[in-house]
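Here the complex is missing one protein chain, while the rest keep their positions.
Chains: A and B, in written order; residue numbering restarts at 1 for each.
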Amino acid sequence: MDILETLRERFSDKIKNVKIHTDKRIYIDIDKENLLEVASFVFNDMDARFVTASGVDNLDSMEILYHFSIDREDVIVSLRVLLDRENSVVESLGSIIKGALNIEREMYELLGIKFLNHQDLKRLLLAEDYPEGVYPLRKDDQKGKK
Amino acid sequence: MKKVIVPIGPYHPLLEEPEYFALYCDGELVVDVEWMAGYNHRGIEKISESKHWDQVTFLIERICGICSTSHPIAYCNAVEDLAKVEIPERAKYIRSIVGELERIHSHLLWVGLAGHFLGYNTVFMWAWKYREPILDIMEMVTGNRNHYAMMKVGGVRRDIEDADIPIIRKILEQLKPKLEMLTGAVLDDPVLAARLKGVGVLTAQDIKEYGALGPVARASGVDIDVRRDSPHAAYGLVEWKVITCKEGDVFAKAVVRLLECFESIKIIEQCLDNLKGKKGEISIDVRNIPPGEGIGHYEAPRGECFHYVRSDGTSRPLRHKIRAPSFMNIPTFKASCIGETVADVTIILAGVDPCYCCTERSAVAYDVSTRKKILDGSDLIKLSHEKTGKIRKQFGIKDK
Partner (left out) sequence: MVLDLKKKALKKSLFVFHLSTGSCNNCDIEILDCLTPRFDIERFGMTLVGSIRHADVLLITGIGNIKNAGRIKKLYHQMPKPGFVVAIGACACTGGIFREGYNMAGPIDRIIPVDVYIPGCPPKPEAMISGIVRLLNRIK
């Protein structure tokens, strides 16, 4: 649990909650204002590999999980950020991790989350004529549901 | 500076998925690459939310026809992580066998296609011919040539019978000399070396920034492999090693993939030793999935498949996030293609094995800003003649 100790020491006031599912899966809740700082520390100083980000629609809020893998210790650290559902805006990680640019584009079009300071925020997967303002992965979008 | 766009895709003559790359070129040099996806988007993450936990394995098998057992293994790992269950030992060996057979057929498929992209169709025909016996094993063990439907939450669906084991061994034994011949032929070929060495180099720093995975990362000296780093299935129980190379070019990627086939055969043979003559459970019943979240990953032939599932205690996933390896590998083109020539880009794009083929098409060049035609077919031919003349002069070749 060195990883958790290091993080707790460094960001004692910024970590809101920690959930240890198993030794190998740690979920850390942080505020969206601190995301860039914590993510940058995990990615650069702890030498983690950026895996991906999962956007989840909770109906009362939007949630993004940034998954980082620390391969030599076989631990996946997930940073959880909660956003306002109607006005979901968060800072882009693209300035520190180039690999995050495309997954942010995907969340932008499928969930309607906006990323600030993203260099190329436009559609990646959906067709040009797919209706604007319809986000298929949101829970209230009935298309694609049985 | 005038820039021209050379389109690759979305529909290309020979195979596989539509994918669109726009190469921004200055003369023959590529100065930027843009990737446009979505021609294959089917909305699987959403469909998955309307399926039962057990049905999802059949759905996600159909994410990709080549990695059609890697995604189910990653998904099962995720659900097993969520429910905190351990699968029986026999199921672990069977999972590894199917996973490694898939790796061999996928790598052979890539080697064949790489040869095909370079206009070396002999390699294409060889590699695909030697891939067929692997598909025969699959058909015998699982009942289908592709889409094996072997994985299930809590174990595997079918057992490998004792009677099948000698046949599998025989086929693998026959495959070995052929693989050695193919490896020798590909790695010693001066033409392939000239086309592949030093082309599309990715440094370890690029790999970290873009989060590239699998053989692409290992060819650049980044020693990551989920099978070793996060031992699951039978990978912690058998002897094998991770292949890495330092160079980072397309040739290194070919070396890594070819040598991995031999490691896969080693793993399968050891797993078969552990199955033979033994009886045991192949799956446990996982009835209720508790509320919570789980993460599973597995080293697919192209890199790490990553699945995140969330449950609210009902019979369906609340959210199922899937990250395929090519999603991280494709953006590395921004690092590897820029500064290369158009002719080399085809094999660089193929080098990460993104499941697509590229096309030769006669391009009409447009000015990017005004969309006005600046060169047409005959101009391009003229340019080509001029360049050939220059090269002839440079090497002192006289005109006939």
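As a convention for this text, contacts are C-beta pairs under 8 Å (C-beta built on N, C-alpha and C of every residue); 3 or more make two chains touch, one makes a residue touch a chain.
Every value quoted in this text rests on a predicted model; they were computed, and no experiment measured them.
In terms of the touch definition stated at the top, the absent chain reaches A, B within the entire complex.
Per the touch definition above, the residue from B:V4, B:L23 or B:I63 contacting the chain not shown is B:I63. Interface note: of B:V4, B:I94 or B:L109, the residue touching the hidden chain in the full complex is B:L109. Contacts to the hidden chain, counted on chain A, fall at residues 126-130, 136, 141, 143-146.
Where chain B meets the omitted chain, the residues involved are 10-18, 38-44, 46-47, 50, 58-59, 62-66, 68, 109, 124-125, 128-129, 132, 145-147, 355, 359-361.
Rule of thumb we're sticking to: only the chains that are shown with their structure count from here on.
Between the Cα centres of chain A and chain B there is a gap of 26 Å. Across the complex, chain B is touched by residues 21-22, 24-25, 27, 49-52, 54-57, 65, 67, 69, 71-72, 74, 76, 78, 97-99, 101-103, 123-127, 136-137, 144-146 of chain A.
By the touch criterion given at the top, residues 36-38, 41, 43, 45-47, 49-50, 81, 84, 208-212, 224, 229-230, 292-295, 297, 304, 306, 308, 310, 318-319, 321, 323, 327-328, 331, 334 of chain B touch chain A in their complex.
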